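One protein chain omitted, others in place.
Every chain is named by a letter (A and B) in the order it is written, and numbering of its residues begins at 1.
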Amino acid sequence: MAELESLAALCEALLAVAGEPVRVETLAEVAGMGTSAEDIEAALNLVGERHRQPGSGLMLERVGGGYRLATRPEHEGALRAFLGVQARSRLSQAALETLAIVAYRQPVTLPEINFLRGVNSAGVMRTLIERRLVRVAGRKQVVGTPLLYRTTSEFLTHFGIADLSELPDPEGPGEEPGGGLVAG
Amino acid sequence: MAELESLAALCEALLAVAGEPVRVETLAEVAGMGTSAEDIEAALNLVGERHRQPGSGLMLERVGGGYRLATRPEHEGALRAFLGVQARSRLSQAALETLAIVAYRQPVTLPEINFLRGVNSAGVMRTLIERRLVRVAGRKQVVGTPLLYRTTSEFLTHFGIADLSELPDPEGPGEEPGGGLVAG
Partner (left out) sequence: MGTTAALSDDQAPRPAVALPAFEGPLDLLLHLVRENRVSIWDIPIATICDQFHATLERMAELDLEIAGEYLVYAAWLLAIKSRMLLPRPADDEEDPRRELVERLAEYEKVKAAAALLAGLDEMRRGVMGLRVAVEQREPEDLPLAEIDLLTLAEAMRGVMERYRREHPAALELEPLRHTVEEKMRALYDLISRQRAFPLLSHLLTRPDRLEAVTWLLAGLELVRLGVAEAHQRSHFAEIFVTATGRALPEEVTSRG
């Protein structure tokens, strides 16, 4: 138990200074000396538990392919006032649609996105790249070699998703494929 | 008690994002609504107590006329090692510029790069070679026969392109918009 606690302390310290999500394997590597991924998961469990108790202003979250420590949403106002930063601007509908296509179909090209949305999305794509939610991941080996786009790890952290396999299913549960999507 | 706990949580969150010591008066001001310095001291007491328990990797410190959250001295070695590894997985702006010059002007010599960047880029070049993004490709047949540098095949793999002709035009608009609006 004492060992688990000291591993938890180390993990908490690492996550506090990392500034980005840290992978379990990286944590195990830094802990060294035969620390397994299971040991780390157990230690992180302890960290998460401690931060679920009242009096903690932090929380452990599994995002962007790893774990990170973050502040709680309820403190947003006070933290923004303190840091003097403006509220994050909301993503426009166009940006959300384009981002959704990239997220669910990656890697994907701009012509493919334009086709799906029915409108030219070049300007929106630039915004998403500037916000570091989307990145170029090479070129598609077809005529014109258009750029291929993917979401970034910043995208995962932004939306609180551990990895791409955890993207929520937009079709929702219990709907027959190709079934009648009745408008209403 | 519940109020004290929620004030403690807020203080912890503020200290966790501040990056520097925060004065008690500042904390009281951000907490607002008639929060006194004594209230803050009591809340900080709670924060400090929680972090003195085993399993915590952080500690509350009184420094420079305020309080801050910091990691524990016994973790310094592991944290430095981790931050070192983390730093090695990034490219500095200097390295990025140098890599760009090699990519677009190859084969190119160090004096040419130094000339372009206005600063000596020898150290940065070593980093790029260690990361296997750049390689030596012979010597230029001029006075001093300086080494010539080229990008590697790992460079192509990293950026997802088949050959150098697929590098985007640095002066260009990125990608020609339009296309793909209607079925082909």
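Couple of notes before you dig in:
In this section, contacts are C-beta pairs under 8 Å (C-beta built on N, C-alpha and C of every residue); 3 or more make two chains touch, one makes a residue touch a chain.
Note that this is a predicted model, so its numbers are computed, not measured.
Screening A:4, A:91 or A:162 against the full complex identifies A:91 as the residue touching the chain left out.
Check B:24, B:43, B:79 or B:134 against the missing chain and you find that the one touching it is B:79. Checked against the full complex, the candidates B:40, B:69, B:95 or B:156 give a single residue touching the omitted chain, namely B:69. From the options B:4, B:17, B:116 or B:137, the residue with contact to the chain not on display is B:17. Within the entire complex, the positions of chain A that touch the omitted partner chain are 13, 15-17, 19-20, 58, 61, 68-77, 79, 87-88, 90-91, 93-94, 96-97, 99-101, 103-104, 116-120, 157-161, 168, 170-172, 180-184. Not every partner is drawn; the one left out touches chain B at residues 16-20, 58-59, 61, 68-77, 79-80, 83, 110, 120, 122-123, 125-126, 181-183.
To be clear about the criterion, only the chains that are shown with their structure count from here on.
Those residues of chain B that touch chain A in the complex are listed here as 2, 5-6, 8-14, 16-18, 26, 30-32, 46-47, 50, 54-58, 69, 71-72, 75, 78-79, 81-83, 85-86, 159-162, 166, 168, 174-175, 177-183.
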